[in-house]
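Here's a structure for you.
A single protein chain has been omitted from the complex, and every remaining protein chain is retained in its original position.
Chain lettering (A and B) follows the sequence in which the chains are written, and residue indices restart at 1 in each chain.
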Amino acid sequence: MTVVEFLAQAEDLVSPGLSACQGCAAELALRTAMKVIGPKSVVGIPPGCVAGFGAPGWGLKTGMKVPVCMPLLGNSASLMSGIKQAYAAKDPEVRVVAFAGDGATVDAGFQCLSAAAERRENIIYICYDNEGYMNTGFQKSGTTPHGAHMSTTPSGSCSQGNAAFKKDLPLMLAMQDAAYVATLSVSHIPDFVDKLKKACEVTDGLSYLHILSPCPTGWGTTPELSIEYARKAVETLYFPLYEYSRGTFTISKPTLRAAAKAKPVSEFLAGQRRFRHLCEADALALQEHVDRKWGILSRLAG
Amino acid sequence: MRRLPIGRDGMYVIDTGSWRQFRPVVRQADCTRCGICLMYCPVNAVRMSDGEVSFDLTYCKGCGICKIECPKKAIDWVEEGC
Partner (left out) sequence: MARLDALTGNECAAQAARLCRVDTVVGYPITPQSSVVESIAAMVANGKMSSKFITPESEHSVMSILKGAGMMGERVFTATSGQGLAYMYEPYFSMSTARIPMVMALATREMISPVTVWSGMQDAHSVRDAGWIHLYAADNQEILDSIIQGYLIAEHPDVIIPVHVCYDGFYLSHQTAEVVVPDQEAVDAFLPPCALTQMLDVNDPAMVDSNTPGDLMMEYREDHLASMRRALDVVAEVDAAFAAGFGRSHAGLLETYRVDDAEEIVVTIGAMSGTAKDAVDAARAKGRSVGLIRVRCLRPFPAKALGALLAGRKAVGVVDRSVSFGWSAGIVYQETLAALGLAGIAVPTLSAIGGLGGADIREEHLARVLDLIHDCALAGRSRQDAVWMNHELLSAQRR
């Protein structure tokens, strides 16, 4: 079965009408991930856009066809661990999934996620990384890129936007020897589906999947270009796709192809409102950061 | 039993089809049924049946991703209400 055939026949486990913005990649990521994970699963979605656009439901109505709950901003990995450990005794095949934004993952929820990986909790933790606290109004998070204009790091006469650089959580979890770590992009769905399948097969620890998730509303791009921006992020090595498992880093095919003729990061930045003010020096700093990170990763992958 | 915060009152569904300003229309003659539009539609609104691609306009938000991603440029963009 091809990936398209699989996606065409797999049941969509998410409500057909949710209020994500037009072109929201997080909606695509959620629907696609759940098609792979399947109906024997329990999902936790902490505060953030996906919870806000109604995936966990509203009032007494549910937004998903599987059991779903809403953790707190900073406790998804712990709450889902408790659920998984209790379910393990009843039915070990039930997959317990956290689907959390970057703020809920790399900032508020980092401590407990790291601890769950250390305890080898057998949960699937998916972070959709839209590079900011979008649901609360596009504030800077730990994964916001350098220079980005966000509502708490606005550019102005005394500011060039975010002074910090994007925090790299997948690499940190790989260093913790989590059972399976992968980066995914909505622009490369066959790779995306393949990695989700691998995450589902893990039985002895935590799977961490980090998805770059373009946010047209927060990035200031038009909705129809969401996939294109994700693709550019891969092609410029801004967001390299790779896997880590049992001591081995493997660069994924789309990134291997991209590395052969990597495009400049400026191609990813172009047209995004959050980078409109970026001066040459900051664009260069961003490029250097990308180069440095890619250098680390390619050395790790041998 | 006390009032637990459990919801079983059916599915929460929003009428996202009403958001559209433009709707996708596929030119079947140019469509190769590659399914790329289906793969990328964030709303899961693309259907492939009887070898034809169609759109579920009840939920399609009109984001335009399918139009941009179609490698054959076989999806037209038609203004709603026209």
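Convention: a residue touches a chain if its C-beta (ideal position, glycine included) is under 8 Å from a C-beta of that chain, and two chains touch if they have at least 3 such contacts.
All of these numbers come straight from a predicted model, not from anything done at the bench.
Here the missing chain is touched by one residue of A:V42, A:A100 or A:L171, and it is A:V42. From the options A:C49, A:M70 or A:A258, the residue with contact to the unseen chain in the full assembly is A:M70.
For chain A, the list of residues touching the undisplayed chain reads 39-42, 51-52, 54, 56-72, 74-75, 78-87, 90-91, 94, 111-112, 114-116, 118-119. Residues 1-8, 12 are the ones on chain B that touch the missing chain.
What we mean here is this: only the chains that are shown with their structure count from here on.
In this assembly, the C-alpha centroid of chain A lies 23 Å from the C-alpha centroid of chain B. Looking at the complex, you find that chain B touches chain A at residues 7-17, 19, 34-36, 38-44, 47-48, 56, 58-59, 61-65, 67-69.
Every residue of chain A that touches chain B in the complex is listed here, in rising order: 2-5, 7-8, 12, 14-20, 22-25, 27-28, 31, 54, 57-63, 65, 186, 189, 222-228.
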